[in-house]
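With one protein chain held back, the other chains of the complex are shown just where they sit.
Note that the chains are named A, B and C in the order they appear, and that numbering of residues resets to 1 at the start of each chain.
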Amino acid sequence: MKLAYYPGCSLKGTAREYDLSTRLVARHLGLELVEIPDWNCCGATAAHSTSHFLAVALPARVLALAEDMGLDILSPCAACYQRLRAAQEELKRDPELKRQVEGALGRTFEGRVRVFSLLEALAQLGEEALAAQVVRPLKGMQVACYYGCLLVRPPLTSCDDPEQPQLMEKILAPTKVDTLDWGGKNECCGASLIFGAREVALNLIKNILHAAAQVRAHALVTACPLCHANLDLRQKEVNRFFGTNFAIPVFYLSQLLGIAMGLNPRDLGLGSHFVDPQRALRMVGS
Amino acid sequence: MSVKEWEPKIVAFLCHWCSYAAADLAGVSRFSYPPNVRIIRVPCSSRVNPQFVLRAFAEGADGVLVAGCHLGDCHYVKGNYYARRRLWVLQRLLEFVGMEPARFQVHWISGAEGAKFAETIKEMVDKVRILGPNRLFQEVKDICVG
Amino acid sequence: MNENFWSEVNRAAGQKITHCYQCGKCTAGCPVAFAMDYKPHQILRLLQLGRGEELLSSRALWVCSSCQTCTTRCPCHIDLARLIDTLRFFSRQAFPQVTRHGMPLFNEVFLRSVKRYGRVYELGLTLQFNLKERKVWRDLDLGHFMLSRRKLRLLPEPVENRKEVAQIFSAEKEEPR
Partner (left out) sequence: MPRVGVFVCWCGSNIGGVLDCPALARAAATFPGVVYATDYQYMCSDPGQKLIAEAIKEHRLDRVVVAACSPRLHEDTFREVLARAGLNPYLLEMTNLREHCSWVHAGEKELAQAKALSLIRRAVAKALRLTPLHPGRVKITRRCLVIGGGIAGIQAALDVADAGIEVVLVEREPSLGGKMVLLDKTFPTLDCSACISTPKMAAVAKHPLIRLYTYAEVEKVEGSLGNYRVTIRQKARYVDHTKCTGCGTCWEKCPVKVPDELNFRLSTRPAIYLPFPQAVPSKPVIDARHCRQLTKGKCGVCQKVCPAGAIDYTQQDSLHEEEVGAIIVATGFDLFPWEKAYGEYGYGRYPDVITGLAFERLVNASGPTGGRIVRPSDGREPRTVVFVHCVGSRDELKGREYCSRICCMYTAKHAHQVKERLPEAKVYVFYIDIRTFGKGYEEFYRRVQDEGVIYLRGRVSKIYQEGDKLIVKGADTLLGEPVTIAADLVVLATGVVPARGAEELARTLGISTDKDGFFQEAHPKLRPVETHTAGIFLAGACQGPKDIPDTVSQASAAAAKAVGLLLREEIEVSPLVAWVNQALCTGCLHCQVVCPYQAIEVVTEGGRRRARVKEELCQGCGSCTVACRPGAMELKGFSNEQILAEVEALCR
């Protein structure tokens, strides 16, 4: 399978390891990724809370670039994924808006590119293809899969069941990791609030860490750079603020899969996590 | 007939269960309306064959009204839906051949709406009076009725 | 303001505001309701009553995390998250000063970065925002950690075709809202 790769801003910075691990795992699974040349930012929450036009036009340029390549898009960043999907739906729904956007970009849309999240792309490979690559089963590790908001909401752009998503669990099943049933998987981590309303965001992060701790998760798994930043980078701040002592490592889905596939943890970018994942990895002898 | 004496002649096909009852109620309530309308009672608006309407125009009617129960209230479950579809087609056809839409009207009037019936007739007569005698069909009578 | 405001918001967001029967499912699921001055169902109620003043100056608009939980679960098909976005547009028009801090400030700075470089320049963005918020020292240790792990780039990495991005932004300005 060959896909147009849209890393987005985060994967070029804060979420560097998500980019590394996604590319690496994809290569090993025979998934060819071609980075979209000269892609731009999707606009994220800032755009859609400021202007409906920007919220559609910015992602629209990315859609158009992929259309030129003739490839469907893989968007590992959940925020980008949601913005691209939302823009697609808006362009379909509102011909007037489509006309305006086309005018501004000097490009036209056929609307034939599809946009996949990392979950969909991996799930499409099928359980067998994944199982064939697993050389180091993660038996004994208990993880809480965390989907957050952007991958599963709103239902119109959701890549899985909005209330009880299961794709991560399905993808991880061949690794034999123990995926926990827990109530926090689609709760909001407050990514868009971490700058503008810090205390509120810390509250949300605490709630998720608490829910994961309740089910004795050894680690969290996520497929979103914003969730990762909040849950991993901000854990210390949460502890300081609430007097808690969480130490739950947060893996990207691609990283955990990579480990099960026997790839080098350093190549997967595991060294750049704030909460040290070593303890969890040692449990499964990695 | 000279123009001065001319009075609009309007034929109304009324559903027995609703609009005919509305006309009765208008009477009982003494809601007066212009005497230009003549009523033909039918069991349901769906009994009205477009052919009847064409014949009325051909015979010199200046306006034709079809009225039945409100949609969803048909005594025969869905007769007025059929009527609406058929008469809508007829309205388009008449417009196409150049007849003023006000001459052929379809209304939904329940048995409790005596006042609405009287109002409807008043308005229709006023409109048709302004339009003047219906000449269109006099000329195409042969084509339409055969 | 009342009638007008009501229908204007309604038109902009394309929602059937009158449908809301105040069940509160939105508030029940909203992760940040605890921090809002008006809870999601109350935002809807104020809208129904056309009480724009309270709404547009409400802190709740800028506490909403756009998580879409309310939209996903509303039994009456009301897209509250989108309504809130629409109210944010109106709020910025009515009270330009809201963009001087917090989330609207962040959005402003964020978009400025996108406008200039086509992408987000995270380091510049953070510094600029913290400066304006007068919290220069916030996240300093984190920044240090991230720089050391190459999680923050020192310099922006702009797109090449900046003209196209600029076109988008200038078209946006012409956009009647």
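Operating definition for what follows: contacts are C-beta pairs under 8 Å (C-beta built on N, C-alpha and C of every residue); 3 or more make two chains touch, one makes a residue touch a chain.
Note that the structure is a prediction, hence the values are computed from the model and not measured.
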item: Visible chains that the absent chain touches, using the contact criterion stated earlier; value: A, B, C
item: Per the touch definition above, residue among B:Cys44, B:Ala67, B:Leu94 or B:Met124 touching the missing chain; value: B:Cys44
item: Hidden partner chain, residues of subunit B it touches; value: 7, 9, 11, 16, 20-21, 23-24, 26-28, 30-36, 38-44, 46-52, 55-56, 59-61, 75-79, 82, 86, 118
item: In subunit C, positions touching the absent partner; value: 21-30, 33-34, 39, 41-42, 69, 73-77
item: Residues belonging to subunit A that touch the chain removed from view; value: 161-164, 181-183, 211, 214-215
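In the analysis below, only the chains that are shown with their structure count from here on.
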item: Approximate Å spacing (C-alpha centroids) for the pair subunit B, subunit C; value: 57
item: Distance from the mean Cα position of subunit B to that of subunit A, given in whole angstrom; value: 66
item: Rounded Å distance between subunit A and subunit C, as computed from the means of their C-alpha atoms; value: 21
item: Subunit A - residues contacting subunit C, complex; value: 9-10, 12-16, 38-41, 43-54, 57-58, 61, 100, 103-106, 149, 153-155, 162-163, 187-188, 190-193, 195-197, 199-201, 203-204, 207, 233, 237, 271-272, 274
item: Residue ranges of subunit C in contact with subunit A within the complex; value: 31-32, 34-35, 62-63, 65-69, 71-72, 79, 81, 85-86, 88-89, 92, 102-108, 110-111, 114, 118-120, 122, 126, 129, 142, 145-146, 149-153, 157, 159-161, 164-165, 167-172, 175, 177
